[in-house]
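And then subunit A:
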Amino acid sequence: MNVDAIFLAFLQMVVMVILTPLLIGIMRQVRNRLEGRVGPGILQPWRDLRKLFAKEPLRAPGMSWVQSVGPILLMISSLSVCALIPLVSTIHSRLIPGDLFVVVSILLLGTVALALVGLDAGTAFGGMGSSRHMTIAAMVEPTVLVAIYALSIPIGSSALGAIVRARIADPSSIISLVSLLALVALGIATMAETSRMPVDNPSTHLELTMVHEAMVLESSGRDLAWLELGSWLRLGALLGLIGSLLLPWGMATQPTILEIFLGLFMLIVKLFGLGALLSGMEVFLAKLRLFRVPELLAGSFVIALLAVIASYLLEVS
Partner candidate 1 sequence: MNSIAAALVAQVVFAALAVVLALVLPEQRRALWCGVTISAIGVAGALTGISALAGGRGGIRIPISLPISALKFEPQQLGALFMVVVGAVGAITAIYAIGYAHGPANSRTSWIALAIFLTAMQLVPASADVVSFLLVWELMAISSTVLVLTEYRHRDQVRSAALWYSVMTQLSFVLIVLGFAILAKQSGNITFASISAMHSHRSSIAFVLLIVGFAIKAGIVPLHIWLPRAHPEAPSHVSALMSAAMVKLGVYGAVLVGTQLLPSGPSWWGLLILVLGGLSALYGILQASVAVDLKRLLAYSTTENIGLIFISLGAALLLRSSGLGHVADYALVSGLLLVVAHAAFKTLLFLGAGAVLSATGEGDLDKLGGLGSRMPVTSATFAVGALGAAALPVTAGFVGEWVLFQALIHGAKSSDRLLAVVMPLSVAVVALTAGLALMTFVKAFGITFLGRARSAGAQGAKEVGFAMKLGMVLGATAVVGLGLIPGRLGIQTSTLTGRDSINITSMGGISLTKISATLNPVALLILAAATAIPVLVQSIFAARRSPRRRVDLAWGSGGMRSSPKMQYTATSYAEPLSRIFDDVLKPDRDIVMTPSAESQYLVERVRFRQQVTDIFEVRFYLPAVKWFDRIGIAARRMQNGRIQVYLSYSFAALIVVLIMAVL
Partner candidate 2 sequence: MADSLFAQLIGLCAGVLLLSAVLLVWRRTRSGNIRLLSLQGTTLAVLVAMIGLHRTSVETLAVAGLVMFLKGYLLPTLLARSALRSDVDRDAPVINPTAALLLVALLAILAYVVSRPLASLGSGPTTQVVPVGMTLVLIGFMLLATGRHAISQLIGFLVLDNGIATVAFLASGGVPLVVELGVLIDVLLVVLILRVLTGRIQTEYGATDLDDLTELRG
Partner candidate 3 sequence: MDNLLLIPLAACLLLAGATATFRAPWLNRFAGIIASGGVLVCGVSALVSVMAHGPLSAAGGGLRADALSAFMLTVVGSVGLNSTWGGLVSKQDAHRGTWVYQTLVTLFLGTMSLAVLADNLGVMWVAIEATTVTTAFLVGYQSTRRSLEAAWKYVVIGSVGVAIAFLGIVLIYAATLSSGTPTLSWVSLHSSNLAVDPAVIKVAVALAILGFATKAGLAPMHSWLPDAHSQSPAPVSGLMSGVLLSVAFYAILRVQAIAGSVLGAGFVRWLLIGGGILSMLVSAALIWAQKDLKRMLAYSSIEHMGIVAVAAGIGGRLAIAAAMLHVLVHGLAKSSAFVLAGRITTAEGTTEIGALRSLLERRPGLTNPFLAAMVALVGLPPFALFFTEVAIVFAGFRSGLPMVMIAFAFLILINFVGLVRHSTLMVFGKSERSNVGNIVDSSWHGSRISIIAALSASIVVPFLMGFGHVLARISDLLAVSR
């Protein structure tokens, strides 16, 4: 069991590393098409990465070891998250149950690495981006925790794998009020955490509106490559998580070849579907002013809290 779990964890990592650039490519492509442009094709992110790895990173005075360690730290956190959350299978090792709090805190480790990279260069925009990023992260964390808490109440365990398994066992719980509220909250949180619209415009070139882009402004070469890949992985992982919570069917519950392949297939379908959906929505969204963002996050937080309380009150009745 343990061996399979470890194998599956690494499988998930590899798969996500392969898939997420494609996911980004698809999302950009969808967006371009909807905006009536041709677009570079879905392999463009891969080309970008190859280019960036080939380029030499620049080091300005005042930059410290954080500049080179930060991106790697971000990668590690993203990869570990991919390994820990149920994407292909709901099987998890007894050593490292994909515990909700552990996952969130590892994600936050990546967030911190990103923010520190932003501060490292000692320029105005880096600091600005990092400050905004951390503010948003601080607001997002309670939403994520409470939302998944709401989902974990019926099972009485905070292990994500267990939650998903329970949902496979009892599909009716998915369309329950609780789970829907929780998923909405989670979705908003994901957009904020991965700096998508309407919180942040990933394709902006106007520094004053940047959040994520402003942080990586000073990074170049492989540092930038890691930063980009890392952030993509975060997006992929969170989308995958939502996917597994929303449509858990087909995920491998036994470590058999067949089920694993089925799980993989389902994962691809879910990821790309959700990605397309997301970017489709983004076309119709305008970026919020930064000081309106807290309202959005507060709203999502309230939804999550409602989900929790609802889950109790529904159980009581």
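Candidates were picked such that all candidates are chains of the complex that A comes from, given by their letters.
Criterion: a residue touches a chain if its C-beta (ideal position, glycine included) is under 8 Å from a C-beta of that chain, and two chains touch if they have at least 3 such contacts; residues count from 1.
Keep in mind the model is a prediction, meaning the values are calculated, not measured.
This complex places subunit A in touch with one candidate out of 1, 2 or 3, and it is 1. Contacts from subunit A toward candidate 1 in the complex involve residues 9-10, 13, 53-66, 68, 72, 75-76, 79-80, 83-84, 93-97, 99, 101-102, 105-106, 108-109, 111-112, 115-116, 119-128, 130-132, 134-135, 137-142, 145-146, 149, 152-153, 156-159, 207, 217-218, 221-222, 226, 290-291, 294, 301, 305, 308-309, 312-313, 315-316.
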